[in-house]
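With one protein chain held back, the other chains of the complex are shown just where they sit.
Labels A, B and C are assigned to the chains in the order they are written; within every chain, residues are numbered from 1.
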Amino acid sequence: MNKPRAMRDELLENIWRAMDSNKEIFFVSADFGSPVLDRIRSDYPERFVNVGVAEQNLINVSAGLALEGFQVFAYAIAPFITMRCFEQIRVSLALLSEVRQMNVNLIGVGAGYSYVMSGPTHQCYEDITLMRSLPNFQIFSPADHKVAGLLFQHCVDHSGPKYLRLDAQVLPTIYEDAAPSLKKGFHVHQAGDTTCVMATGYMLHTALEIAASFRQQGIELGVIDLFDLARFDQTELIAELQEYTHLVTMEEGFHGRGGMDSLLFELIARHDLDLRMLNLGIDGKYRFELGSRVELHEKAGIGPVAAAKRISAFLER
Amino acid sequence: MNKPRAMRDELLENIWRAMDSNKEIFFVSADFGSPVLDRIRSDYPERFVNVGVAEQNLINVSAGLALEGFQVFAYAIAPFITMRCFEQIRVSLALLSEVRQMNVNLIGVGAGYSYVMSGPTHQCYEDITLMRSLPNFQIFSPADHKVAGLLFQHCVDHSGPKYLRLDAQVLPTIYEDAAPSLKKGFHVHQAGDTTCVMATGYMLHTALEIAASFRQQGIELGVIDLFDLARFDQTELIAELQEYTHLVTMEEGFHGRGGMDSLLFELIARHDLDLRMLNLGIDGKYRFELGSRVELHEKAGIGPVAAAKRISAFLER
Amino acid sequence: MREAARLAPGIHLPGDGFISFFGFGQFQGSGYSVVIANSINLSDKAHWVWRETLAIHRRAPETRIASSLSSIEIFVALYYGGILEFDPQEPFWDMRDRCVISKGHGSICMYPILAELGYFPRSELQRVCQTGSFLGGIPDPVIPGYETINGSLGHGLGVATGMALGLRRKKHPRSVFVVCGDGELHEGANWEAIMFATQHGLDNLHLIVDDNKTAMLDYTDNILSHQDLAARLEAFGWQTVRCDGHDTDALQTVLSQMKSTNSGQPKALLASTIKGRGVPGLENQPLAHILNPKRELLDSLLGDSSDE
Partner (left out) sequence: MREAARLAPGIHLPGDGFISFFGFGQFQGSGYSVVIANSINLSDKAHWVWRETLAIHRRAPETRIASSLSSIEIFVALYYGGILEFDPQEPFWDMRDRCVISKGHGSICMYPILAELGYFPRSELQRVCQTGSFLGGIPDPVIPGYETINGSLGHGLGVATGMALGLRRKKHPRSVFVVCGDGELHEGANWEAIMFATQHGLDNLHLIVDDNKTAMLDYTDNILSHQDLAARLEAFGWQTVRCDGHDTDALQTVLSQMKSTNSGQPKALLASTIKGRGVPGLENQPLAHILNPKRELLDSLLGDSSDE
């Protein structure tokens, strides 16, 4: 069960399992697959549709199905399901859901650099910003397949438009035993002395790795996984943050451009927290270099080594 | 000359004037007009093209023209020219301009609530966030037609993709006599005691109105027009901000979602400025109410009366 | 009345009509369907709507008048011609036909229609575009009778195909109608939906193009021509038919035939219309879209009984 697997496979398997008894689930793909998807396609051909390489129609068809009462999962590569059809998402989901009840869940695969070899069109550094710009949207950015899998039940139980930002790679399992509370929207992995590292998605792995290495130097970093980027429990998160003087944010996306860091800026300002911030993310330019994900991360200054250095420097200031 | 006029008419007139001697200018519209546009259409039919109600193609055609050396102005309603074709903008402008030289200037008309009667699809609260998410983009948000007009020369002189966020309404002239420095990217209208109000676009009018009313109560508010939202002179702006203890941001867009406020959060954190912030913008929901722009602003808490109250409360805290 | 309505000419119920499907949408018998007897003279009704629309525009010049005059007969045929099933008391009545008004900006003529049918009080018509009203320059589903968000062109057909597929999968007998502009069909998103509807044989989907041959800045042919739009749609696998979009009887006949034809193809009606119909200076004016007739012209067109 805890063998690492792709986030999408875990989520899709939960969807597939449920489709037998829950006749309201409809799965829509923009010509994007996975091994588990083949099961959905063959077992529920009446409630699976491939709209083709047509993300705009993916969203509008999903909206139409949702208006007819279906619980829709729409599936494509992350940059395309967020950016190619952004105004469809705005109009037919964010706006329309303010007036009519609808349940549409956008599953985007390929957070950050996860499509390492496919270059910047497939890499995705803007999606958190874009989806955060839209009212009424719930946004989830899990760090392992366990959380990705858990999201299924949440999607079915809660109406409204949602964006699920999944990694394309198979990442190590983080939540081996206990599941985090979806309601809270974040999970505290360890408490720290003065500094808390808040990470989302893949970057949680880097954060935990860095925290382990800091521990060997006698420094305890707090580590928090912020997997709900829209409706996490603010009061609880603020209570956590009040324990610290320094906050490091880590996201696999541009920093300073409306992503997770901007969410925390806002939170901190709103609640007059006295925290110094270091925001680790990708600098504002596109990169065409090739390399492993870790190599790309190191070059971008968010790899385990580069980020650890920057955090050390930050703490010494 | 200083008779108020629509920003687009001033900008388009400058374009029209220049098209006679500058044969590299090409004007592309997505079936969107203005009285001055009719002159461009009839005088330069070879370098005007209406792509129809097709914003995606607007961007890609503009990119192609720019690759062939034209200086392109692309023109449409703000929410559509930014959101309907967002991924075209990302791929064919933001990304491509990192490798190839190109000069494309997106002119979006209808910032914020300026299309008061046309409802939320025509109103535009996300564009600053979206365009800020893209590296390589220059972003301008003028507060009157004088600055809108000045932008023309900048666009021609500087390569790269740019977004010009124009109001749809005729606003009073602010820069009656002296033009602000485009290079600096912001303009200090008045110095204040402890509090600075930083506004962009239409909100500068509100900021100045509020500052005038505060003055009568003996409080001097600083007022800064931040019309360049990407490449303003950071050092100079920081020097200005260091004079204050309180900063109020005012934008006609969502607050806390990656807009101008997020830009300032980042700036302040990066430079360890000791500033308390109040961020005035639109709360994260879509509104279907009708009313005058001022009425809508008052309801949204960013009208002259509502905003003044919130600023007073902020100063008293 | 209600039974009669449901069996009115032009209403086709496949099979035995009402079937039950999961959870929602079971036929509750709560619907009140205003499908109209033959006693209504559709062209008189259209003329009344025309006057009402002009009167609204006189009070609210922010509304797009030329666009809203070209689609009057289409909506009259749909709502008074026995084509659509609907219930003004329960706008989202599950047994309604879904009517997606994608060219929202050009549907101000729906305001008097919806008011008269009882979706909201007629007094609301006095307040169009006024503070506190819900009747804006571009209608949204905060107005009873509207299904989807409007204003941004090119979404309605895609959402409608999704609804049509959803109805089909639920074995729901009702149909989907979408009203689009011809300029609107420039948007590539529509062509994605057009391919999709063909692929899935959505013959419960009806596209009505208000084909006034004019977009915002010019005649559509001068901007981005559809050339022979019927031929294009047919090449994409659609059944198409053209008729005079100002002839209510022709529209009624064609729409009711369309609705009862189910041959596995989605269907399109190209309604040949005139933008700004009936207003001198708007008809055949390439910039009709953005022109507002002078107050005096409106007065003379309306006579003095206009604000009934």
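Observations on the structure shown:
We take it that a contact is a pair of C-beta atoms (placed from the backbone, for glycine too) under 8 Å apart; a residue touches a chain by one contact, two chains touch by 3 or more.
Note that this is a predicted model, so its numbers are computed, not measured.
By the touch rule given at the top, the unshown chain touches A, B, C in the complete complex. Touch with the chain that is not drawn comes from one residue among B:20, B:43, B:68 or B:243, which is B:68.
Among A:8, A:47 or A:84, the one in contact with the hidden chain is A:84. Interface with the hidden chain, as seen from chain B, comprises residues 23-24, 26, 46-47, 49, 51-52, 54, 56-57, 59-70, 87-88, 91-92, 95-96, 99-100. By the touch criterion stated above, the residues of chain A touching the omitted chain are 29, 31-33, 37, 41, 50-54, 56-57, 79-80, 84, 117-122, 288-292, 295.
If you put the missing chain back, the residues of chain C touching it would be 186-192, 195-196, 198-199, 223-228, 231-232, 234-237.
By definition in this document, only the chains that are shown with their structure count from here on.
Using CA-based centroids throughout, the chain positioned farthest away from chain C is A.
Chain centres here are Cα averages; for chain A and chain B they lie 30 Å apart. Here the CA centre of chain B is 36 Å from the CA centre of chain C. Contacts with at least two other chains are made by residues 140, 142, 149, 152, 188 of chain C. Among the residues of chain B, those touching two or more other chains are numbered 79-80, 84, 120-121, 288.
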